[in-house]
Structures are given as structure tokens and as C-alpha cells.
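Structure, as C-alpha cells:
A single protein chain has been removed from this complex, and every other one stays in its place.
Every chain is named by a letter (A and B) in the order it is written, and numbering of its residues begins at 1.
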Amino acid sequence: MDRRKIEENIFKGLMNASMLIILASLVFILVTIIVRGLPAMNLAMITQTPKGGYYLGKEGGILNAIVGSLYLAGGATLLAILISLPVVLYLNIYSKKGSRLVAFTRFSFDVLWGVPSIVYGAFGFTIMLFFGLRASLLGGIIAVALLVLPIMSRAMDEVIRMVPQELLESSYALGATRLQTAFKVVTRQALPGILTAVLIAFGRGIGDAASVIFTAGFTDYIPYSLLRPAATLPLAIFFQLGTPFPEVQERAYASALILTVIILIISIVSRILITRFTKHIVK
Amino acid sequence: MEFKTHIRVRNVNVFYGKEQALKNVSVDIPDRRITAIIGPSGCGKTTLLKSFNRLIDTTDGVRVSGEISVDGENILDPKVEVTHIRKKMGLLSQKPYPLPMSIYDNVAYGPRIHGIKDKKRLDEIVERYLRQSSLWEEVRDRLRTPASRLSVGQQQRLCLARGLAVEPEIILGDEPTSALDPSSSQRIEQRFLELKNQYTIVIVTHILRQARRLADYVIFLYLGELIEHGTAEAIFENPKEQMTREYIKGIIS
Partner (left out) sequence: MQTKRLLKDRIASKLMLLLTVSSGLIVFVMAFGLYQRSRPILAIKPLSELLFSTSWHPLRGEFGFFPFIMGTLWVTGVAVAIAIPLCLLTAIYLSEYAHRWVREWTKPLIDLLAGIPSVVYGVWGVLIIVPLIKDYVAPFCGTFSSGYSVLAGGVVLAIMVFPIIIHVSVEVFRSVPYEVREASLALGATKWQTVKHVVMRKALPGVIAAIVLGLSRAFGETMAVLMVAGNVAKVPSSILDPAYPLPALIANNYGEMLSVPLYDSALLLSSLALLLVVLFFNIISRVILIRVERSIQ
């Protein structure tokens, strides 16, 4: 065998090894979380709020954090939809193709996408100081909405861009306004893709800790108002892991499992939506 | 005219997934002559050409059967080393695709990957083949500039020099002038006429006049089937098949 064949085979081996390492680390993470989380799992974890002394190893669960996270991610996702859907529709339907505004906005979302979540947290905190807000569900919702806005917008932009021009034109030909076309034709055609974008954003929102650490605070109670602090799953994991008590650390593993399962469900559902979407799209 | 056979094609079938692109094609390609493969687009011309250097292997889901022998060696045999076959053949594609490097490195690329490291020899090779493709005078002062700065016509001649530099026996051209302006096309054609004493040249073309100008031998394909083949004279002056006659007259295209 000549030298170039040997070189090629060495690199092929390295490629296979890298690929294996990367996939193995994914499996390793999931298996670790399941193996360590499952034994500590029980019904009380997901049905009760922390009772007195929970963080010392006494009874209770993390219902406060589960509900808090759902409220927070839900609220933030809703807020982000209210902003990004009109923006993306504007970019694709109202504005001229290739205009500066379109290019600038897309670029700006690309850049925002890379901003670390801790910076969103810090910025959210300055907004709260500005308005005299305390750490609260509302504060968390604002910070997380900012965080997921570029993620959602980019994903929506990608699907709405794929809606064929002919479809728009046939709607215009019937005398529909752009607004009617946008909401009755385009959103409907791209609905599965839009839902996927929403789910991706929700998943990111529910899993993020750094943006809520300043803004949402933490509490043992389920929030009943936007102005009350809210517990979140990632922070619950973080705090439980930070205690010196093994029983409580075990609970952190169980909480991590809960969070991972939520994320897995979201990503599986969005996978299904994506395959559906590509099947039915008019090409 | 008597020809010595260089490439022997026997019962070649090519499938892309379920679609059959070539149907049982058998033909002999003469040594040191220009052979033109003609036919309407989508008829399998390029497929036939690329099965000669097994570049169709890289297409997803492709299946090839039959036999193609070059110098008596069946190149469709899976045991054959493809790089060794490809070294025997230079390829000119429809659009010139210079490699992302300098003019010099483009020509030296082939010899280098085949193990020539000596700077002096490389210099010689680069000059010789740039001359042979009549590009030397135009680029001798800027051999180190990126090849992408050349005009399209110059790029195609560079690609020719690049192909010649691996010292092939066969030159394959896949509509090599289709992206060029008339004067650049003419230059390439001129090269082919000069090179045919040393090389077997096979070109795919849909320009009948080009085939008339260049070809000694003509293969007519239609929808993956070989309709007729023969000397240029025979095909153009006295085609046997109805279909060939209609294609040459421009009734089918």
C-alpha cells in the first residue's frame, strides 16, 4: 500500500474516533443523568413544594421550581412570539427583498443569538433597577424573552422564507391585503415550522439558568402573581447541588433528570413536527 | 479508416437509484483520435464520459455494470485502484473549476500528489504544460497569483494544463467550451487538434458544428441508448439510423 493510502486510513480512523467520542459523550451525559437521577426520584419530588428544612434533607419536592419554570418559560415564549412573529412576517412579506433593513435585522438577530445568557440576565437586571422592579416572575420573563427572541426569530425566519412566492401572489391575486395574506396564508402554511421554532425557544428558555439568576429570584412557593419571585428548575438543581448534604444532592440529580426529560420531550416533538413539515410543504 | 482501440466499452449499464442512465452501451473508442459523444441533453453523454474515469462512483446511489477496458485493464473491476485510472485521464469540465490556489500550484497539484517534490522538475512541468495549453505567455509573470483571477477562458486553459501535467493518455472533455466566449472556445478547439497526435481525446458536446470541426469518430446517444457510432464522415454524411439523421438535421434536439 502506498503512503497516501496509509495517510488516508490514519485520518479515517481519527475521524471515526472523533465522531465516536462526540456521540459517546452525548450518551454518557444522558446515561449519567438517568442512572444517578432515577434512584432519587419519587412522586413527592414532582407533587410537593419544599417543606421546612427541605434543603437540609427533610421532606418536600420541587413542584415550585417545575411550575415556576413552566410559567416563566411559557410567559417568555409568549412574549417572544408577540415580537418575533410580526418581525419575521414583516421581513418576509412587507419589506422589499434585499433591503438594508432586512439585512440589518437578520444580522442583528444573528449577533443577538451569540450573546451569552448571563448578559441577558445582567441587562434584565438593569431594566428592573430602572423601573424599580424586584426580582420577580415578570423580571425573569423579560430576561428570558430577550434570550429566546433571536433563537425563535431565526428559526421562524428560516421556515417562512421557504413559503413559495407563488402562494403569496395567488393570495394577492384574490385581492387579499398583505396583512390578510400574512396571517391567513403564510402563517398557516408555515405553522408546523413556526410551532417548532416556538418549541425550540421554549426548551432554551426552560433550561437557562444564568439569565434568571438575577431576575426571577428564588422562592419555595408557587408564584401567584407576576410580581412575585419565582423558582426555576435549573436554579433548583444548582442550589440543591450546592448544599453539603448528600440526600439533597441526590435530589439535584433527580431534578436534573426531570429537566432533561422535559427537554427530550420538547426536542422529540419538534423533530416530529419538522418531518411532518417537510412532508407537506408545497415546493 | 482503421483505428486502434483505446477504450473498449462493453454492455455498460448505469443506474441512478431506479433510473437507468445508460442502457447496454458497447462501443470502441479509437486511440489518438478525437471522439465526440453527441446527443440531446440528459441522454447520458456525461454519464458515459464520467464512467471512463469512474467519477460517477461519487454519486449517491449509483450502480454500474458491464466492462470498460483501458489498455486491456477492466477499470470497472472494484479491485482496481481508482486514483491510478484517473491519473491516466485528464478532465475538462463544463465550467472551469480552478483549485483554490495559485496558477503555479494548480498545474503542480497533480504531479505533487503523485509524489514529485523536486522544485526544479515542478518548474519544468509547469512551464511545459502551460506552454502546451498556450497560456504560458499570458501568465509567466504572475504564476503566484490566485488562479481565480484569470478570465474564464484562461481558467479553462489552465484546467487543461493541470490535466496534462499528470501525463495522461486520455483527455476527457465534458462540453469544455460551453462556458466560454467564441474566441476562447476556438483556442481550446485548436489545442485539441494539436494534442490529438499524442492523446486520445473524448469530448461530450451538444454543438454539432463543434463535433464536425473536431471529431474523427462520433458516438450518438439518445435517452441512454447508443443509437449509432462511426467515423465522423459516416455519421455526418451518411447516417444509417433515422434518429441520427433527424438529430443531425435538427428535427429532434
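Heads up, the rule we're going with is that a contact is a pair of C-beta atoms (placed from the backbone, for glycine too) under 8 Å apart; a residue touches a chain by one contact, two chains touch by 3 or more.
Computed from a prediction, not measured in an experiment: that's the story for all the values here.
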Report, in label order, the displayed chains that the undisplayed chain touches. A, B
So which of A:Ile62, A:Leu91 or A:Val248 would be touching the chain we can't see? A:Leu91
Any idea which of A:Ile62, A:Ala231, A:Leu259 or A:Leu273 touches the chain not displayed? A:Leu259
In the whole complex, of A:Met19, A:Leu38 or A:Leu174, the residue touching the missing chain would be A:Met19
Residues of subunit B (touch criterion as defined above) contacting the omitted chain: 53, 55, 58, 60, 83-91, 93, 95, 97-101, 109-110, 113-114, 159, 162-163, 166, 172
In the full complex, subunit A touches the hidden chain through residues 4-5, 7-8, 11-12, 14-19, 21-23, 25-26, 28-29, 32-33, 36, 83-84, 86-87, 89-91, 94-95, 101, 104-105, 107-119, 121-123, 125-127, 129-130, 146, 149, 153, 177-180, 200, 203-204, 206-210, 213-214, 233-234, 237-238, 241, 252-253, 256, 259-260, 263-264, 266-267, 271
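Everything that follows uses one rule, which is that only the chains that are shown with their structure count from here on.
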Between subunit A and subunit B, what is the separation of their C-alpha centroids in Å? 53
